[in-house]
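Since the structure comes first, as structure tokens, the remarks are kept for the end.
All protein chains of the complex are present and in place, except for one that has been dropped.
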Amino acid sequence: MKAMKLLLPSLLLLGLLSGCWDTKELNDVAFVTGVAVEQGEDAKFKVTVGVANASQLNVQKSEGNTPSVTFSLEGNSISELLDKMNVGLTRELRFSHTRTLVIGEEVAREGISGFLDYLERSGQFRNNFTMLIAQNISAADILKTTFPIQKIPSLKVHNQSSTLFEQWGGAPDMKLSDFIAALTSRGRQPVAEALTIVGTPKQGQSVENNKKLEPESLITLVGLAVFKEDKLIGYLNLEETRNYVWTQDLIQTTLTVPCGEEKYIDVRILNSKSTIHANYDGETPNFQVEIVAESFLNGTQCKDNLEKIETYKKFEKDIEEMVETMILNTVTKVQEEYEVDIFGFGEVMRRQHYQRFEAVKDQWDEQFSKADIDITANIFLRRAGTSNKSFLTEDE
Amino acid sequence: MQRELVEKISLTQLFILVSAFLFGSAIVVGIGGEAKQDSWIAVIVACLLSIIPVWFYTFLLSRIPEKNLFEIMEIVLGKVISKVFILLYILYFFYVSARVLRDFGELIVGDMLVNTPIEVISITFMLFVAYILYLGLEVLGRFSEIYAPYLMGSIFAIGILLLFSRELHVKNVMPILPEGIGPVIGTVFPELITFPFGELVAFMMILPYASKVRYAGKTTIFALIVSGLILAYSSFVQIATLGPEAKLRSKFPLLTATGEISLWDFIERVDLIIIFVVMFGILVKVSIFFYGGLKGLELVFNRPYRAFIYPMAMIIAFMSIIISKNFAEHISEGISMVPWIIHFPFQFGIPLLLFPFVLWKAKVLKSEGKKR
Amino acid sequence: MVTIAFVFILISSTLLSILLDMHLYNLSFFQTLHFSLTLDAGTRETIVFTALITGLFASFFLDYRMSKKESREKRS
């Protein structure tokens, strides 16, 4: 009992002495949803933050004002700028719900590892937000372009890219942690998603934009930004992005495969699985990429009878051929144009032939660009929607 | 004097205490990082190897039954010499508990309560430890019985949630042992074998209070193996989620790994689980070291150990603050010096030194017993 | 007795920490002593030392109580 008598007062004393160091009421902070970093005019960086205006997101309290406010500052370190934002904003900023990081093209070409370290180190950020490269436009504009359905621009971009990744594979699933992992790995070079604005950016920066059936400006995803170490060196288009994702872990996509002259079949690809086998053939590394996937036919413009096995076989062959050439073209393009291993072939090599990889790991990208790549696709066409024969099919 | 209660802990409780003790800070600070993707193998190897010292400890205890390490020292080395050793051990136990407490404080201050001074965390936590030890070892045993299922459940849940969030990449663990067993052994000695496994030396103070002393040794070894496997599992999950480099970079890898969990846009940032797991583990660890030290004080200063609880708790809280200026010092001390200078002599040196004396004394006692 | 133990453990554990620091920072004993005992700037000295002093007082108190009890037992 005596110990209790000592314990309780000291606990209470502590509580009173302490005050509350970490309390921050919800209405004393502002949540940053997106951060944009671009080349500054007077200093190294110009950082823009998009802050959510929560009361406009609430159905009851909304007055039709802007759901998100942005503010920009210029300086030499991101960390300082982010803490200095109150030059223009009222509340303490919180970054835990940041969903997008938009990086301007010029900054990306200069190298971005300088501020990535801050993002990883600071406990404030969740390290799984989407990395984006603003192509041809000011990165800050991405945070300013409104959209009627998802009111906060940065959340819109985040949703957009993750949905595109899940539905069609047109965006890499590159979170900050993946980016840094790729950066530190010898056998892989990082990529990020590229995006741009269609229309006039200025017009999109108002709530009025939301009242138009066809928004004056719209953020669209355009493909993949390819990095060498932490420097941007080029882009891949959407198709190529999908092909890149296919070598990684594609969830599903849709293909348009020619089946005759100017005629196409639409194929939905599901449950794709790609395995890579690495090998050394003398001094040149070679890789077999095996793609096994299921598919079903969404529509056809051809007259082939879909009740026949032969048709299925023919279509399967068409699809496989197309997939193989498509992916191979993309890989070859990267090999020839950029000479960086964004596919992580080096990591495969490291896993499968550790000693060989260790010997060449410092010049892996050269090894990669001369590597032989062999793509084998194995696509199973399972079914063709809810109808059997197409009405196009002529009876024999 | 208070009514002398013979404190007994059941074998289940002992099992739980040993496992929670081993998880303690090991699960949060991440162990065996130097072995890269093979750190889970290193953990298993270290766990299996440390069966030997643990068996040795129980063997030592079984020679002179129902006496704890300090009492054995007193019997074997005589009053004066033993007191010196006991005082050294007390210092060791207190020092380690202060270190463990610091680990915990760093975690809380680094992740959850950024602006809260670390000493407040230390002091509040020590107050709790003081309270539970004041209630007695038995209460500590029962207390851990309540929390153990949640501890185990949480550790497994982390892996499963990560699996469902598609963040568990088994390829990160590959290739297994690319450079042979060398790096693994390098991390096992001296890092892993002393921390966390060698620290079981503190249980030499607890084992004699198990209700079925005969099985206590076996239970400890069983618990050691089980928790070694779970630690290896946790290590595996960390590597598979983060990759070996990120794991090595991270201050608290398990916490970083849990940050990756994201399910249905709802189960995100389940830091709470980690904080809970860690808090319980740290509690057991600090309490057991602290209890060991208190028992020593009881022997040296001839006062019931409950009298020392509050003052000593405050000393440990104080120690955990002055023990190092910054995190870098804390870690570099932990890696470069503590294993060699502090852990080794107390975990292996003194017990080994004691070994021939104990054998001799046991023989003497036995023959005396026969005479009588 | 408790007070003696308190002072002893306090001094010797501080010494231990100082010895380790001496080794780590390559400083002389007194430099390290000074350096260890000035708390980090962020630390609230009041809280730390209040805790320590309550510990000291508690040990005084416990000693006092125990000696009283002992004398009473002797008398009876």
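Observations, loosely collected:
A, B and C label the chains in the order they appear, each numbered from 1.
Heads up, the rule we're going with is that contacts are C-beta pairs under 8 Å (C-beta built on N, C-alpha and C of every residue); 3 or more make two chains touch, one makes a residue touch a chain.
Just so we're on the same page, contacts and distances are computed from a predicted model.
Per the UniProt record, the absent chain's protein name among "Spore germination protein KA", "SpoVA protein", "Multisubunit sodium/proton antiporter, MrpD subunit" or "NADH-quinone oxidoreductase subunit I" is "Spore germination protein KA". The missing chain, though absent from the view, touches A, B when the full complex is examined. Taking the complete complex into account, B:Phe276 is the one of B:Phe276, B:Phe301, B:Phe344 or B:Phe357 that touches the chain left out.
Only one of the listed residues, A:Leu57, A:Leu218 or A:Val292, touches the absent chain: A:Leu57.
Although one chain is not displayed, its contacts with chain A can still be listed: residues 1, 4, 15, 18-20, 22-27, 29, 31, 52, 54-58, 61, 94, 96-97, 99, 126, 155. Listed for chain B, the residues touching the missing chain in the whole complex are 10, 12-13, 108, 112-113, 116, 121, 124-125, 128, 131-132, 135-136, 139, 141-143, 145-147, 265-266, 268-269, 271-272, 275-276, 279-280, 283.
Operating definition for what follows: only the chains that are shown with their structure count from here on.
Centres computed as Cα averages put chain A at a distance of 42 Å from chain B. Each chain gets one centre point, the mean of its Cα atoms, and the points for chain B and chain C are 25 Å apart. With each centre defined as the average position of its C-alpha atoms, the distance from chain A to chain C rounds to 56 Å. Listed for chain A are residues 6, 10, 14, 18, each touching two or more other chains.
In chain C, the positions touching at least two other chains are 47, 51, 54, 58, 62. Residues 87, 90-91, 94-95, 98, 117-120, 123, 297, 300-303, 307-308, 310-315, 317-319, 321-326, 329, 332-333, 337, 341 of chain B are the ones that touch chain C when the two sit in their complex. Against chain B, the residues of chain C that register as touching in their complex are 1-2, 4-6, 8-10, 12-14, 16-17, 20-21, 23-24, 35-37, 39-40, 42-44, 47-48, 51-52, 54-56, 58-59, 62, 66. Residues of chain B that touch chain A in their complex: 110-117, 120, 123-124, 127, 130-131, 134, 171, 174-175, 178-179, 242-243, 245-246, 249, 256, 259-260, 262, 268-269, 306, 309-310.
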